[in-house]
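What follows is a single structure, written as structure tokens, with notes after it.
For this view, one protein chain was removed and the others were kept in their places.
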């Protein structure tokens, strides 16, 4: 359950500043603003520019059991109000990440959510088991938008049964809060959210980027070496708002909204639609200070609307 | 089958101008550039600005059996690189359209494709039957992204079985070429295209707009009276290219690509990805001359790349 | 209706919150009628897919002017248009105000904010002179009063905060005038402004059995009648139906408009 941490107290002490702190599925967050997986590295990359202690949480780039090389370049291409990326989930693997980056992350007073993925059910389970005992890891975000090798490469996250199995497998191997991250390219997102909830998810995050592609008409080749990739950025925000609204309707567990946030406005839209927290992705590239501006902007909004606590805004949509 | 109409001849006569004319599922088109349903009215609206005789085809606003009033206002809202619309399929019905607009459309030398929809299978069938005998109607585009009243309002186009039934029902009642228009919010678009092909579709068009919504954070109300609507415009183009590419891989019938075309570049991208024709939608609002510019631009491109005929470009993607 | 490239001839502030954009636009200007509007594309707002509608405020030879207020990202971007820049215009659009007033009748104009823009164009094209009631929140929202005076129009002003003219809604001076003039004149109303004002004027017209021509404001997609984004419930020869504000309007007679709330 999400709850507003002692509003009155912090209300009193910080001259009418509303509290942004929330308890999300057991995670204590200073505020509901995270940085999205894959857009903020593992922590150190933006640390010169962004005070990590100010963030609600850092969701690190997706980690798999073994190190993974990712795709060939070009890996990104800019499109109107967005970006298509095909990084290919490059990462140093569970051990590499834990040894190289966890010591750094532990130095900060910020929740660390590790985004995990696998090519098989077993891999998801192994990765979850590994992090269950790693000090300083507060939760696992489970990226189910990955090709299921044993099922001919179609994504785990676009089939209810494989989604259920991934969540159950991860649940079985860790006591950490688990947050399945939904794929957006399904016709009934609510059903997928429900399946996650029924299989032990503590929260849901959405959306991941949209399958998309761009072609160089002069060479007639796909611009990305991987042919297609995932669309992110402002372009997908209105779709994400609709999906978040649908998911928040059917699940009891908290929702973390992602997709096209560039300012407090889009974050507040998500919260009103039903999100308990949000994550800033592509906008970190446009302006590394976006996440901090979103935190400030939400606070200002609550003051302007005379609200004690951000939780009062969640799913406050009037229809 | 799509074929290039006597390239050599028109090649000779118009000083090296490539031919854009194609035969698409029996439809003879001057060029592969159409105007998309709902963005160009019924013909007269833009006739002062655009010479209708220059277009490949006009796809008129969706028609249902009886007149339909549509949604309350606001019906549209602009978003980054796009537009969300919830017009609600307002239209004068089969008789109203035929009496009020067909006499006007018959005066032009342009293919007329009527976009049809229904709230039930029977309605789809009735509308198809009506137009089967209407002079001047060259083909039917079947909008399957409509709520299936009898199935609790979930869209026909997001279930394989209801998609199959709609296409079969329409096929049974008309000899006109039928072109199912796919909903984009499915995880395996290829399967939907295949089902259409197997049930007698002569071509496939995609994509329709994406379910999306926007919220006014000051009032906390959805901006659209209908709460949610469909996202269109440049924002969805990279997603549409990917979906067109997937569909062209699995079907033999021609594909008509729609989504975010603002210039020849996006149209050519679609054709390279596998489309035999394209339709310009939202861009008609931005610049009513877009469709004509796209036609010119494709012609220039073919000259620059020394191609005799636009058909040579279809699915010429190098992967 | 045409699509034409307009060249910015001048672009100046009017008061503190409004601007006048004068465009060299020969073809559109040639046929423009009071109450019609143009659809302007703000090309430098790269991610905007919609044009912006603006009433025609003035036509002088080949030049057409609009009077606008900055309220969002489009109008904010318009502010940077410089003399010599070109903008794509579609227009003139919609049906304007009827220009003829039967002898004996008095044209009564009611406007708020930028709503006076089409009324000024109307006043310049009308044979008769009459009276204008301007309403607004503050003094800065009261525009063109002197210009109407120069044309020989009688002008009455009301502001919510009383910073100019009478304190209150524009209906305050309007009703006062109607009482003193009852029987003496047959008013014919022309109004452009917020829905509340339009409805108030319409109610008085219907009550007094006069005519009131109201210019409506709706969010628009195409501006030419194609997209059905801008519809308004109306009563046309007894029948309830939906009209397109951009094409069938923006001007409607008060009895034809079905107000929803």
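Order of writing sets the labels: A, B and C. Residues in every chain begin at 1.
The rule we apply is simple: a residue touches a chain if its C-beta (ideal position, glycine included) is under 8 Å from a C-beta of that chain, and two chains touch if they have at least 3 such contacts.
Nothing here was measured: the structure is a model prediction, and the numbers come from that model.
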| item | value |
| --- | --- |
| Listed residues A:72, A:150 or A:318, member touching the removed chain | A:72 |
| Of A:139, A:166 or A:283, the one touching the omitted chain in the full complex | A:283 |
| Sole residue of C:46, C:138, C:167 or C:255 that reaches the chain not shown, by the stated touch rule | C:46 |
| Missing-chain contacts mapped onto chain A | 38-41, 45-46, 48-49, 61, 69-70, 72-78, 80-83, 85, 87, 90, 233-234, 282-289 |
| On chain C, residues whose C-beta touches the chain left out of the figure | 44-47 |
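Note that in this section only the chains that are shown with their structure count from here on.
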| item | value |
| --- | --- |
| Fewest hops from chain A to chain B - one hop per pair of touching chains | 1 |
| Centroid comparison with chain A (C-alpha atoms), farthest chain | C |
| Chain occupying the most central position, where position means C-alpha average | B |
| Chain centre separation (chain B, chain C; CA means) in Å | 37 |
| Set of chain A residues in contact with two or more other chains | 80-81, 234 |
| Sequence positions of chain C contacting 2 or more other chains | 47 |
